[in-house]
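Scroll down for the structure; my scribbles are underneath it.
Missing here is one protein chain; the remaining ones are kept as they sit in the complex.
Moving on, here comes chain A:
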Amino acid sequence: MNVLLFVVVPYVALTVFVAGHVWRYRYDKFGWTTRSSQLYERRLLRIGSPLFHFGILLVALGHVGGLLVPESWTDAAGVSEDAYHVVAVGLGTLAGFCTLAGAAILVYRRRTVGPVFSATTRNDKIMYVLLIGTILLGLGTTVLGNLTDHPHDYRLTVSPWFRSIFTLDPRTDLILQAPIGFRLHALSAWLLFAFWPFSRLVHVFSAPLGYLTRPYIVYRSRDEQMGSRATRRGWERVQ
């Protein structure tokens, strides 16, 4: 059972995540969009959307730091576990609550604003459940863990287990030492990752950073591939 939950599920989720994105990009470039609903309603979105997005960007950054940087590195850098913990919990909780508040506003908006509600697909609803469930589990574990005064050092259990998945040597014994909240959070995150490529979340991977460097006006020649499709085999341009 534990092997299934903490070895099979992660690998399946990762495979689906990567292969799913490749497939989606090849099959459905046209559907690859934010599907913004700002046209319908902008007052609530104006508060909720930046709150959620900047919050979750910070949360993601925190996870990169917490999961990928081993404790031995921060120790070597002279940062004590207590100091690290205070900063991580402080910033993490703040970002988490921003994200949650933003998400709450956005969900409220989705439910109450007529046009936004009717533009919500079943796919969106599944995505919301997974995403908000993951956020709640993560935030809940952090907050409750610290309130009960026995904060768990996840950098000795969850993080090495997470890294061990990528070194193809999964250490289920480590994750099993973590409290139930962490395990549920991780499981829910894997489900979210598996669903990711088939939801509107794909827009995360088109963050337009290229805009900062490209020239303002784009010229494209009719000669090169026009529109959507690659030139058919046998119809390539003769040089």
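Here, contacts are C-beta pairs under 8 Å (C-beta built on N, C-alpha and C of every residue); 3 or more make two chains touch, one makes a residue touch a chain; residues count from 1.
Going forward, contacts and distances are computed from a predicted model.
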item	value
From "NADH-quinone oxidoreductase subunit K", "Respiratory nitrate reductase beta subunit", "Carbohydrate ABC transporter membrane protein 1, CUT1 family" or "L-lactate dehydrogenase complex protein LldF", the hidden chain's UniProt protein name	"Respiratory nitrate reductase beta subunit"
Of A:N2, A:T15, A:S36 or A:T148, the residue in touch with the unshown chain	A:S36
Positions on chain A where the hidden chain makes contact	24, 27-42, 45-46, 49-50, 52-54, 114-115, 117-119, 121, 123, 198, 203, 206, 208-212, 214, 216-229, 231-232, 235, 237
